[in-house]
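Below you will find the structure I want to go over with you.
In this view, the complex is presented without one of its protein chains, the others remaining in place.
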Amino acid sequence: MSLLEVENLWVRFPTRQGIFDAVRGVSFNLNRERLGIVGESGSGKSMTGRAILRLIRKPGIVEADHINLEGRNLLDLSEPEMRKVRGQQISMVMQDPKFSLNPVMTIGDQIMEAYLLHNDTTKAQARAKSIAMLEAVSIRNPERVMRAYPHEMSGGMGQRIMIAMMLIPDPQILIADEPTSALDVSVQRQVLDIMDGLVKERGMGLIFISHDLNLVSEFCDRVLIMYAGRIVEVCDADKLHEATHPYTRGLLNSLPRLDQPKARLEVLTRDDSWAQSKSVRGHS
Amino acid sequence: MSDATAPGQSWRDWLLTDAPTSRRHARLANLYQGWLKLRANSMAMFGLGILVFLLLVALLAPVLAPHDPFQQDLANRLLPIGAENHLLGTDSLGRDILSRLIYGSRITLYIVALVALIAPVAGLLVGTVAGYAGGWTDTVLMRITDIFLAFPRLVLALAFVAALGAGIENAVLAISLTAWPPYARIARAETLTIRSADYISAIRLQGAGPLRIITKHIWPLCISSLIVRVTLDMAGIILAAAGLGFLGLGAQPPSPEWGAMISEGRRFILDHWWVATVPGLAIFTVSLAFNLLGDGLRDVLDPKDSGQ
Partner (left out) sequence: MTALSIKDLNVWFGHDHDRVDAVKGAAFDVRQGESFGLVGESGSGKSTILKAITGLAPTWSGEIRVEGQALQGATRDRAFYKTVQMVFQDPYASLHPRHTVDQVLSETLYLHGFGDIDAHVMRLLDDVGLGGKFRFRYPHQLSGGQRQRVAVARALAGEPDILFLDEPTSALDVSVQAEILNLLTDLRQEHSLTYLMVSHDLPVIGHMCDRLAVMKDGEIVEIMQTEDLRQGTAKHAYSQALLAASAAA
């Protein structure tokens, strides 16, 4: 059985000009795998991730036939029940760690707080566990990092700390929304390797949301390509470069490449029919 | 470039467009969209309604007032509310309170308008220059601001009025002199964030001088938060003016200034409560109206929200 099953998901925002549909009838499932969602800004990829956790801010509306997590429909849960799901079963890593960490608490206090919230243990145990988690995300000097404040950390460190915090409650699913976009390429690699290792080790499901096709094709198992709130194509990540949909092809071709120099880059010409045609089902 | 609307296209559509066709069109469309946002806020509209009503009353005072506000009638002094011919009663000299209230709205608006013209402009000037120039200019200007801020406001105003002499103009001047420092601080804080923005670097790279950058690029962004702050402060300004009037340092008798009216009614407050209460209620209503409008304007004008 899949970890997560999303059926006919819509996210709507009422505006002065009428209702704007950010996500339009998306269906997919997630197994113990790394599922990539790619698309450009405004394609609805981030909204999909947030909608699963019911984190769409008012006046936005989330509708779906069901969002099933282990047979429970998340849409039927009360807000307190949902809060439990967010902490313990599904975690989320955002793009910029600076905005996700509390600036006036030491990192150690924040990780320990997260741990104590989900586990009934002593402070000493929480501390030991926190240090172990920091080591798990390849932080060399966990004792020092525990005492540090978020502003003393670089972007890559901050993102590793976020991942460590998100993994403490041992969630089944991790949703990562552009987790490495704010990082330099060399650091990007390290953070991805850490995430990869953890996902494999713990048999988690990962939803990896990104705009970077190359990154997704390299890092994920399966990819959903989103355009204008719909899934236009589903393919195996390693076969992304053989994708057939003109939108996917257009995106791939518009990237400059070191090995294939050309005077002008190909420009994507959008076709109205891409937005009109029905959303592809993203089930495996 | 033409402003002509296509046939069948209503004014509303023309104003709501995302693709304006002329400078005037762009400005009008922007104003209209701000107005729509404000209109959606019912409390702000309520405040605005009261202020429009106040403005109309002040304009039409001679028509609306049933009596001469200065006409004394000692035979009919201290009539209660609802008395025949005197809807809100009469004061200790037999003057019609309603008429005095109506004429008093002119004085209130006069004070509000003058203070609103002097204090924020002075604050904007000092704050933006200090924020943009930095260094010594900043230090000197901000220490002066701090000195003004360190005094309790009403005490400082009292000192000014005492030095300048009692009277409504001097009261306005005194209030303005005590009201500008907070605006200078706000303007400086805004300027500090704005001046390091890319669009300021961009215009500097076009060779724009500091004067142009401050007046054309920084002011438009500071003004909106100042307007909000001024409307929120208006209540305090009206109260300060009334306070000075109450202490006999603002408007002088027989002027129907609301604060002075309360001061006069104070002597009879136990037996004839309405003489002091009615102008008090008027001050309260107008202050509340300004506060509600200020809250609404904050939602519309806050530059951090625009463009989202």
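Order as written gives the chain letters A and B; numbering starts at 1 within each chain.
One rule holds for everything that comes next: contacts are C-beta pairs under 8 Å (C-beta built on N, C-alpha and C of every residue); 3 or more make two chains touch, one makes a residue touch a chain.
All figures in this text were calculated on a predicted structure; none of them were measured in a lab.
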Touch assignment to the omitted chain, from A:Ile19, A:Val104, A:Ala124 or A:Leu258, lands on A:Leu258
Among A:Val104, A:Ala124 or A:Val267, which residue is in contact with the omitted chain in the full complex? A:Val267
Sole residue of A:Leu215, A:Ile231 or A:Val280 that reaches the chain not shown, by the stated touch rule: A:Leu215
Have a look at A:Glu63, A:Glu143 or A:Asp184 and name the one touching the chain we're not showing. A:Asp184
Where subunit A meets the left-out chain, the residues are 40-41, 155, 184-186, 188-189, 211-215, 218, 250-251, 254-259, 261-268
List the residues of subunit B that touch the chain left out of this view. 18-23, 25-26, 30, 197-199, 201-208, 216-217, 220-221, 303, 306-308
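As a convention for this text, only the chains that are shown with their structure count from here on.
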Can you give the whole-Å distance between the Cα centres of subunit A and subunit B? 49
